[in-house]
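For this depiction, one protein chain was excluded, whereas all remaining protein chains were kept in their positions.
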Amino acid sequence: MTEAGPDPNEPVRSIRAPVHLEYHFMPGRASSRFLRGVEQGRLLGQRCPQCAKVYVPPRGACAACGVPTDEEVEVADRGTVTTFCVVNVPFHGQKIKLPYVSATILLDGADIGLFHLLQEVDAEKVHMGMRVEAVWAPPEQRKPTLESILHFRPSGEPDADYETYKDHV
Amino acid sequence: MRDVAVVAFAQSRAVRAEEGANEVEILMPVVSAAIERSGVPRKEIGFTVSGSCDYLAGVPFAFVQGLDAVGAWPPIRESHVEMDGAWALYEAWVRLQHGDVDSALVYAFGKSSLGDLPQVLTLQLDPYCMAPLWPDSISIAALQARAWLEAGHDEREMAEVAARSRKAALANPMAQVAQDLTPEELLKQPYLVSPLRRHDCPPISDGAAAVVLAAGGLAREVSERPAWIRGIDHRIEPHGLGVRDLTHSPSTRLAGERAGVGRATVDVAELHAPFSFQEVILRQALGLGPDVEVNPSGGALAANVMMGAGLVRIGEAAGRVSDGGAGRAVAHATSGPCLQQNLVCVLEADQ
Partner (left out) sequence: MSGQLCAVVGVGQTKYSSTRGDVSIAGLCREAAGRALEDAGMTWRDIDAVVIGKAPDMFEGVMMPELYLADALGAAGKPMLRVHTAGSVGGSTALVAASLVQGGIHQRVLTVAFEKQSESDAMWALSRPMPFAPPTLAGAGGYFAPLIRSYIRRSGAPDHIGIMVGVKDRQNALRNPYAHLQIEDISFEKVAESPMLWDPIRYLETCPSSDGACAMVLVDEPTAGRSPDPAWIVGTAMRSEPTMFAGRDAVNPRAGRDCAADLYAQAGITDPRGQIDCAEIYVPFSWYEPMWMENLGFAAEGEGWKMTDSGATAFDGDLPVNPSGGVLSSNPIGASGMIRFAEAALQVRGKAGEHQVAGAGQALGHAYGGGSQFFAMWIVRAQKP
C-alpha cells in the first residue's frame, strides 16, 4: 500500500514554534505609589530635588538630573492637550474601537505630559490647547492601573493660550 | 595599546527577587556609587555603555529605561550591547583606545525574577531545530556535565567547587547564597537534574553592577592603585552542542592566550562558571594551577545576576588588585549555552 506523503523535494518554508512565557511585571516603588493613588482617584507625582520639575507618572528618578525623586506632589486630574494623534490602524490585541484619539495631556501642576485616551468628542474637533478632564471608573471598579482613568474628555473650559504650553509642544 | 584601568566598581546585593524596586531603582544607587568612588565627575565621563537583555524583562527596549539612572543630560555618548556587561566593558575599553575620551561608565542589570529564567534561556537556542524542543538551561548544562564526567571526572570535583564557593561567599556581603558545608554533605543531596545537584547550579538573582574605567594619567590621578587592564579578549564557539567538545573550552583558552594570562603568575581569578563543573573546565582552559585562588567572592554559584555576573567578575578581580590583595588577577565572563562565548581580562597593579 502506498500513501501520497509530502514531496521530499519541496523545501520547508516555515515551521510553527509557539513561545509562551509568563512574566510577573514589577512597577517599582515610584509607580506603585502612583498606582495606589490612581486606585483612590488621585494623581500623585514626584518633584525632582534638583530641577524642581514634577513628574506624572513618577518614574522614581529625574532622568535629566539622574537623581531619585522622593517628594510627592498631587496634581489635578485636568489639563491641556499639547499634541495628539487619531489612531485608525487595527492591530492584534487592540481593545479600543477605531478611530480613537490618543493625546499628550499636560496636567495642571505637572511638568511632563501624560499619554492617554481622549473620548466623548469627535476626532475632528480635537485640537491643541483643548482643556480636558479625567473620567474615572466608578470607585468600586478602580484598580491600581491607569485604566482606572477610563479616558479624558473635554472639560468645557476655554482653550489654553499657546504660550502656556508651547514648551511642551 | 593605551593604558586603561578599572578605577571603581559597585554592585547591588544579589537577591532572588527584588520585590519593591524596578530595574531603574536597583540600578540608580549602583551607578551613583561607582561614579562617586571613581572620583570622576558624572558630567565628565566620556563614554557610557551597558549590557542587558530584553527577554529578562519580557519587554522590547528594556535597556532604554536604564538611561534614566545615568542622568543622560546633556546628551551623552552612549551604546548598549545585548550581552553581559563584561562585553560592554570591552566596548568601552576599545573606545578608550581612540584617545579622545579618558573615562567610561559601564553598567549592567538583570531582573530574572520577572520570568522563568531556565525557560527564558531556551530562546537562546537555534530557533528552528533546538528551541522548539524547549530544553531548559539546567538540562542543557546537565548534558554538558554528563559529557564532562564521562571524560574522566567525578562528582566530588563538582561538590568541592560548590563547597568552596559557598563558603567563600560568607565573606561577601553582596552574595545571595552562602553556606559552610563539606563536599561530603553536598554529595548526600538529591539530584536536581542528574548529574547536577542544586548546589551545582547558580542561584537566580536580581541585581546590577557598574564599573568606571579611566585611561592613563586620569586613572593615576583618581586612583591610588588602579587595576590596569593588561589584556582583554573574547571568542565565540559554534552554537550547535553536537559540533563542540563540551568537555573543554577552546574559546576560553584562545581568549586567555590573547589576553596574556600565561605571561606571568596569576594571584587570583574570578571565573564566571554558572555551573560547578564549568569552573574546572575554565581553570584548565586558562592554565590556572592549584595555587591560584579562584572565586574568593563565591563566584556565580553564590550570585548570578544575568547580564551582570561577568561584569561583576571583572569588578571583583579589579577590587582585589586595588586593595592590594593581588598583584595580578584574571577575570572571565561567559555567555550562551555550555560556555559558548567567553571573555578573559587580565588586571594588574603597577609594577
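Each chain gets a letter, A and B, in the order it is written, and its residues are counted from 1.
To be clear about the criterion, a residue touches a chain if its C-beta (ideal position, glycine included) is under 8 Å from a C-beta of that chain, and two chains touch if they have at least 3 such contacts.
This is a predicted model, so every value here is computed, not measured.
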Residue of B:15, B:106, B:120 or B:285 in touch with the missing chain, whole complex considered: B:120
Missing-partner contacts on chain A, residue numbers: 11, 13-14, 17, 19, 25, 27, 31, 35, 48, 51, 53-55, 59, 62-64, 82-89, 91-96, 99-100, 102-104, 111-112, 114-117, 123, 128, 145-147, 149, 167, 169
Sites on chain B contacted by the missing partner chain, in the whole complex: 1, 48, 53-55, 59-61, 63-65, 67-68, 72-83, 87, 90-91, 94-101, 120-121, 123-128, 131, 233-240, 243, 250-251, 254, 335-337, 340-341
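Everything that follows uses one rule, which is that only the chains that are shown with their structure count from here on.
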Gap in Å, rounded to a whole number, between the CA centres of chain B and chain A: 37
Contacting residues of chain B [partner chain A, same complex]: 18-25, 28, 31-32, 42, 57-58, 65, 67-73, 111, 113-116, 119-120, 123, 127-128, 131-132
Chain A residues touching chain B - in the complex, by the definition given at the top: 15, 17, 19, 21-32, 59-61, 63-68
